[in-house]
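Below is one structure. I have some questions about it.
Removed: one protein chain of the complex. Kept in place: all other protein chains.
Note that the chains take the letters A, B and C in the order they are written out, and that residue 1 is the start of every chain.
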Amino acid sequence: MLLIPCPWCGPRDEIEFGCGGEAHIARPENPDELSDEAWADYLFNRANPKGPFAERWVHSHGCRRWFNVVRDTATNEILAVYEMGAPRPEIGSPPVLASPDESGTTSDGESL
Amino acid sequence: MRLAGGGRIDRSQLYAFTFNGTQYQGYAGDTLAAALIANGVRLVGRSFKLHRPRGIFSAGAEEPSAIVQVEAGASTLPNLRATQVELYDGLSATSVNAWPSLAFDFWSINSLFAPLLPAGFYYKTFMWPQSLWHSYEAVIRRAAGLGRAPEHPDPDIYDHMHLHCDVLVVGGGPAGLAAALKAGRTGARVVLVDEQNESGGQLLGNRQQIDGAPGAEWATSAAEELAALDDVRVLTRTTAFGHYDHNHVALIERRTDHLGPAVSDADGRDGGPRQRVWKVRAKQVVLATGAHERSIVFRNNDRPGVMQASAAACYVNRYAARPGHRAVIFTNNDSAYAAAADLAEGGVSVAAIVDARPEPGLDASALAAGQGIEVITGHAAVDVKGRRHVEAVSIAAVDEAGNAAASASRSINCDLLAVSGGWNPCVHLHCHSGGKLNFDAVQACFVPGESKLAVRAAGAAAGIFDLAGCLESGFEAGADAAQDAGIKRRGRARKAPVADAETPAPARHLFHVPSSKRGGDYKAFVDLQHDVSASDIALAVREGYESVEHLKRYTTLGMATDQGKTSNVPGLAILSEVLGRPIADVGTTTFRPPYTPVTFGALAGRDVGTFADPVRKTPMHHWHETAGAVFEDVGQWKRPWYYPRDGETMQEAVDRECLAARNAIGLLDASTLGKIDIQGPDSVTLLNRVYTNAWNTLAIGRSRYGLMCGEDGMVFDDGVTTRLGDHHYLMTTTSGGAARVMSWLEEWLQTEWPELDVRLTSVTEQWASAGICGPGARRLMEELSEDIALDAEALPFMAMSEGRVAGLPARVFRISFSGEVSFEVNVPSRYGMALWSILMTAGEKYGITPYGTETLHILRAEKGYIIAGQETDGTVTPIDLGMGRMVSKKKDFIGKRSLSRSDTSREDRKQLVGLLTEDETEVLPEGAQIVSEPRPMPPMEMIGHVTSSYHSANVGRSIALALIRSGHSRIGEQVFAPLPGKRVMARIVEPMFFDPEGTRLHG
Amino acid sequence: MAERYQQQSALAHFGLSARATSDQNESECGVWLGEHAFRGQINLRGDPGKKTFMDAVAKVTGSRLPTKPNTSAGPDDPQAGPRALWLALGEWLVVTVPGAEEETARSLAEATADCGGTVTDVSDARTVIAMGGRHARDVLMKGCPLDLHPAAFEPGACAQSLLALATVILYRGADPSEADVSAFEIHVARSFADYLWTWLEDAADEYGVRIIEG
Partner (left out) sequence: MALRLSASRYSIGSLIRNAFGYHEGWQRAWRAPEPKERYQVIVIGGGGHGLATAYYLAKEHGITDVAVLEKGWLGGGNTGRNTTIIRSNYLWDESAAIYEKALQLYEGLSQELNFNIMLSQRGVLNLAHNLHDLREISRRVNAIRLNGIDSEILSPEEIKEMVPILNTSPNARYPVLGGSLQRRGGVARHDAVAWGLARAADARGVDIIQNCEVTGILREGGKVTGVETSRGTIMAEKIGIVVAGHSSVLADMAGFRMPVESHPLQALVSEPIKPILDSVIMSGTVHVYVSQSDRGELVMGAGIDSHNGYSQRGSLPVVEHMVAAAMELFPIFSRLRMMRQWGGIVDTCPDASPIIGTTPVDNLFINCGWGTGGFKATPGSGWVFAHTIARGEPHPLNAPFSLERFTAGKIIDEHGAAGVAH
C-alpha cells in the first residue's frame, strides 16, 4: 500500500485516497470547435507511460483536496507532489513536498 | 528418545496429545514435531503426487514434509507444519494426503507408476477420447489437495492493528536482537517481531556462546532489556509475511494457537482474537530473518530420517529430543560439524561425517576430533536404504566435477542422515518489495542487493553466518536505521557482547549428486512436497522449459505450501548444471508474499459478518423495522422495499400502497436522497456547466429538474435543485449516486475550474426527509404547518418554502416523483423520527400509508419518469430518454460535445418507450429482450430490452418501460419478448400510463 | 411545539443512558464509550489568508482558527466556548455545546458575510462518539491507519481518516489526569453511527468496555 503525501495533511495510507488518473489534461476551451478525433483524444487517450507519470489524487477520506503526484509507475516511487494548477516539476530532484507549515503562510504575511 | 536433561522444554508440564489416533506425551515448549521425534515417530505424512513416505525434515518455517491437520470439526486447521505447531494439552493431529491410513496409503501405488508420471505428464495425456476427459479430470481432482477444509463456520475471531514505528526489526535472532537493542536505546520507536514463541533464533537451537555463556541466555536478557524500553514493542509468534510498497509490512500474530482451540472462557484467554494482522508502516526496516539450511539432492534423499543437520542439532539442544540413535552427517560446509558435535553431546552416536570437500576447516576438524567422529572427506551420500525410514546410507567418492564414483564405496548403517547443503539467507521480504539479489559465489547463496526501500539486512539474512558477524552487523544495522529514521539521540555506549571468532573453510558448490545409474535421478528429490526430482528438471530442460520460470511451472518446483524454501536453490543449481550456465545467470523465481501461509480469517479481520460492509440507516429506520418493512439494499443503505401487513403477499402490499398514494396519502422516507449545499457567487455557473439544461432564470424559492451527463454524453445522474438564496442552491441526487456526484463536482471545481467561487457541503445526513403525496397530502400539511402557505398559488409545483411543520424547523418542497400533489418535508435529522410519527398520527384519518421503494418505482413508472441506473446504463443519452428538450443548445455543458459524434447522434439509437403487453395480466420480466421478428430458435436479432416492468394497480394492468432501437418512431408497433418457454406480445406506446395531462400534479 | 417531540440522537436506539455507569473509576476499565449527542457542528469556509476573515471569526468564537493541518483551536471543554477543527485549507468544523449552533452559525455568517465566509450548519449530519481509557488507542489502531502515538497525535490534534469502514473526524482531547489514559472524540456521519458504535464496542470488548453518560 502506497504512502501518499497529501500536500496538506501529510503522508497518509493509500486507502484514504482516490486516484484520478493522468494529470494536466485540460478540458478544451471550445469543445464545439473540435473535430471528433480531437474530442476523442481528450476524452479517451491517455499517456499511460511506464516510468514517471503525473497523476491526480484526491484525499477522499481526509481533506478532500485534489493534488498532483509524479509517481514512477514501474517502481511506485513518488517523485514529486504538487498542487493543482502548478506545472509539472522537473524530475530527478527529491520529492517536492509542500510542508504543511509553509503552505499555511498567508498572503497578508500572517504566519500561521 | 527424550534426553534426560536439558532443552528449553518445561518438564513440569506434561501434555497428552494424539497423532493419527495414537496417544503420546510431550512437554510444554515442544513443537508437535519435537514431541513426535521424542516419541520415536518418524513417518508423519505422504508426498503430494507419489505418496512417498515423509518424515520431519526441518525444525522451522521451511518444513516441506511434515504437514498435518490439527484438530477436527469447526476448529480444524489443515496443512500446518508440525515443526511450527506448539504443543498444548489435548492436541490432536492427523496426517494429510493419506488414505485409508498413513502406513497403508492406497495412493502410494502412484509411486509404482512414477516412471509414467514425470513432470507435466498430464499435458501429454488424458486427451482421448475427448468425451472422457471429464472422467479423467474427476479422478485427478480426487487426488487434489492436502488437508481438509472445515465444514462449519469459524468459531474464532480475528482483527487488524495499524502500527507506526521508526524501525521495524524482523527476526529476533542474535542479529535482530542486536539491531533492536541498538535502535531501541536511542529512544526510537522500535518493533521487533519473531515468528517463534521466544526470541533467540538459532541461539535457541545451537550451543553457540556469547560472552562465555550460552547464547540463549544472552538472548533472554536482551529480550528483557527490550521489553523494559519505552516505545519498543516485541511481538513473538508473529511472522512478517509481506513487505509492500513504501515500507508497509504486514505481520501476523498467532495469539492463541498455542493454547489450542477455544474450549471455554476459563482457558486463560482475554476474549480477543485468535490471530491478528499488524499493518506496520516503518520508516526503516531491518531484515534479520536468518537463513535456511538447504538439502543436497541424491537418490532417495526424501526418506524419513533425512534431516537438515541444524534441525537435528536443534531437536537435541532445544527440545532434548533425539532424532535418531545413529547418525551420519553429510555436508559440503563446516556448519554441520557443530551439529555433529551437538548430536554426539546429546547421546546420538555419530557414525561419520561425510564431507564432499577434500578437507574441512580447522575449527570443524577440531570439533569432530573432539568427539572422536570419523570424517570421510571427498565423499557424498549417493543413496539411502530403507523405505519408511532411513536404515543405511551409501556413500561414494565425488570427483571435481561433482560426479560420484559409479559404485558406492561404503554403506553405513544409521537411522538419521543429517544433511547440510549450505545456507540460503531468508531474502523473501527483501524481494517482496522489489529488492534485487546478488549471488555470493563463495558461499553459494543469494544475498540481498539493491532495494528502493529504506531496508537493510543483517546477520545470516545478509549472508553473514558467524555469530560475531551477526551481532556486529545487527548492531550496525540498528544504529544506522535509527539514524536514518531521523532519531538524533545516540544510545548509551555499552560493551558489545563477544562471540568467538570463527574461521570456516569455504563451502563446496555441491547441490546434487547425480546418480550413476541411468534413471536413478527419478528418486533424487529436489522439492520434497511436490515430488520434483532431478530428472524432472532435466526433462523440463530437454523439452525447452529452460527458463527458470518455465521450469517452476512445468515441474511445479517450489509451488507447494513451503514455496521451495529449502528446494529452490538446489533446483536452480541443477538447472544451471543442465544448461551449463552459472547460477547467477539462471536467476531465481519471484519471491511473493506471504512468507508463510496466512489465515484468510486474519486477512479479513473484523470486516466479516455484520461488519462486512456498513449498513447505513436513516433516522426513521427503526420505525420501519418495527412496522415490519422488508428492506432493499441501495448502495449501503437499507431502504424499506414494502411494508407487508399480516398475511399480505408482496404484490398485495404493493398494490395497497400504490392505491393509497393516489387515492389517500402515501408517505415515503426519502432521507437517503443525496443533498448538496452549494454556495458562492459562481454557483449558477457550476450548475450550468454540469446540468444539460439552463439555470440562469431560476428564481429564489424555486426548483428545477436537471440531468447530468458524463463527458461521454451519457446520462450519469439526475435530480432536483432548488435555489435557496442569491448564491445558494440545494442539489439533490439519487441515493446511490450521492457520494459519486459530490466528489465529481468537487473534482471539476478543484481541478478544472478553480476560478469558480463555489463551496460544496454534503448535507445528505443533515436532513431527514419525508415525502407526502396524494389527494389528501395538502390537507394534512395544512393541518400541521404553522407559517407556510401551502395553496397551489403560494407554493406551486416546483417551489420551496421554509418554516415550521408540526413545530419542527422545516423546508417544504413541492416536488413530485409520483405525479401526485406531493410535499417533501426536510427537517434536521434529529427530528426525523418525530416528524414521521406526527405525520402517521395526524394522517391516520386520511388513510396515510407508508410506502416503500417498490411503490415509489411503480408510481414513477406510471408517469414514465426514469430512474438513473435503471433506465440508463452508461450508454444512454438524454435524447435517447426523450428528454432532448432539456438539452441546451446555447451553452456548453459536460458531455455536450459527445452528443454530436456520428454514432451518438444516430437516429436509430435505443430510445425510451412504453410497452403494453397484449395480455394485461402478463408482467414482462425486467431485463426481457425485445425482438420485432421472433424466430422459433435463437439466434434472434434483439432491438432492445425492458428496463422497468410492473403490475400497476392504478392503471389496472401491467406496464413496462423499455429501450428500443428507433423506439421514438415505432410507437404503435408490435414487438415480442421471447422468454424461456414462451413468447410475450406487446405494443410500443408512449412512456406515460397515468394522468398524461398532469392535472393531478398541479392540483 | 417542538419540545413536545423528542429529538433523537443517532445512537438513541441503543439506550446508552440506561447502560451508562456512574462509577467514575476510569482505570477500572480498558475503554469507555459514550455519545456526545447534539453537539453543535458548523462547517465554516473562508480564506485563512484574509486577515479580516480570520479576525471576524476570532471575534465570534473567541479563538483564532487553526491553520496548521491536523490541529484544532479553542477550549477542549466545549462549555468554555466553541472549538474549531482544521478540516482542509480554508475549511473548519466549529464545534459547540448542544443548542449553541444556531446562534454561533448566525453570528459567524453575519460576521464573515463581507469577507467571503461560508457557513453551513451540519450539526445533525454527524454525531460524536466519545472514547477513552487505557486501551482507547488500541481500539482506534484496529481500524484507523493514522499514527496515533502521543508523539504524533497530541492532545488537541485532529484529523480526518477512516475508522473501520467509516469516514471520521478524530479529535484527541486533553489528557485525563491519569497516565496512559487518553480521550478521543469521533465525529461520524449519522447513518454510519450505528455501524461504528457496534464496531467499537466489539473491538473494545477484549479490554473491557464501560458506557458513560455523553
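Operating definition for what follows: contacts are C-beta pairs under 8 Å (C-beta built on N, C-alpha and C of every residue); 3 or more make two chains touch, one makes a residue touch a chain.
Here the structure is a predicted model, which means the values were calculated and not measured.
Counting the whole assembly, list the visible chains that the omitted chain makes contact with.
When the full complex is considered, the omitted chain touches A, B.
Determine which one of B:Glu62, B:Asp245, B:Asp531 or B:Asp669 touches the chain that has been left out.
Of the listed residues, the one touching the omitted chain is B:Asp245.
Which of these, B:Thr256, B:Gln308, B:Ser898 or B:Ser958, touches the one chain of the complex that we don't see?
Of the candidates B:Thr256, B:Gln308, B:Ser898 or B:Ser958, B:Ser898 is in touch with the missing chain.
Which of these, B:Glu359, B:Glu450 or B:Asp633, touches the one chain of the complex that we don't see?
B:Asp633
Taking the full complex into account, what residues of chain A touch the chain not shown?
Missing-chain contacts on chain A: residues 1-2, 14-15, 18-19, 21-22, 36-37, 39-41, 43-50, 53, 55, 71, 73-76.
At which residues does chain B meet the chain that is not included here?
Spelled out for chain B, the touching residues are 48, 75-79, 115-116, 118, 121-128, 130, 133, 137, 140-142, 144-154, 156, 158, 160, 242, 244-245, 248, 250, 277, 279, 432-434, 518-519, 522, 535, 539, 542-547, 549-550, 553-554, 556, 561, 563, 590, 592-594, 597-601, 603-605, 607-610, 612-613, 615, 632-634, 712-713, 869-870, 873-875, 898, 901-904, 925-929, 931, 937-940, 942, 945, 978-980.
Just so we're on the same page, only the chains that are shown with their structure count from here on.
I need the residues of chain A touching at least two other chains; which ones are they?
Touching at least two other chains: 13, 64-65.
For chain C, what residues touch not just one other chain but two or more?
Expected reply: 145-146.
Chain B touches which residues of chain C in the complex?
1-10, 13, 38, 43, 45, 116, 118, 120-126, 138, 141-147, 149, 151-152, 164-166, 189-192, 194-196, 198-199, 202-203, 205-206
Which bits of chain B are touching chain C when the two form their complex?
My answer: residues 159-164, 189, 231, 270-273, 279, 281, 606-607, 610-611, 613-619, 622, 637, 677, 679-680, 757, 759, 761-767, 786, 804, 806-809, 828-834, 837-838.
Can you check the complex and tell me which residues of chain A touch chain B?
1-3, 13, 18, 20, 26-27, 30-32, 34, 36, 39-40, 43, 56, 58, 60, 64-66, 75-78, 84-85
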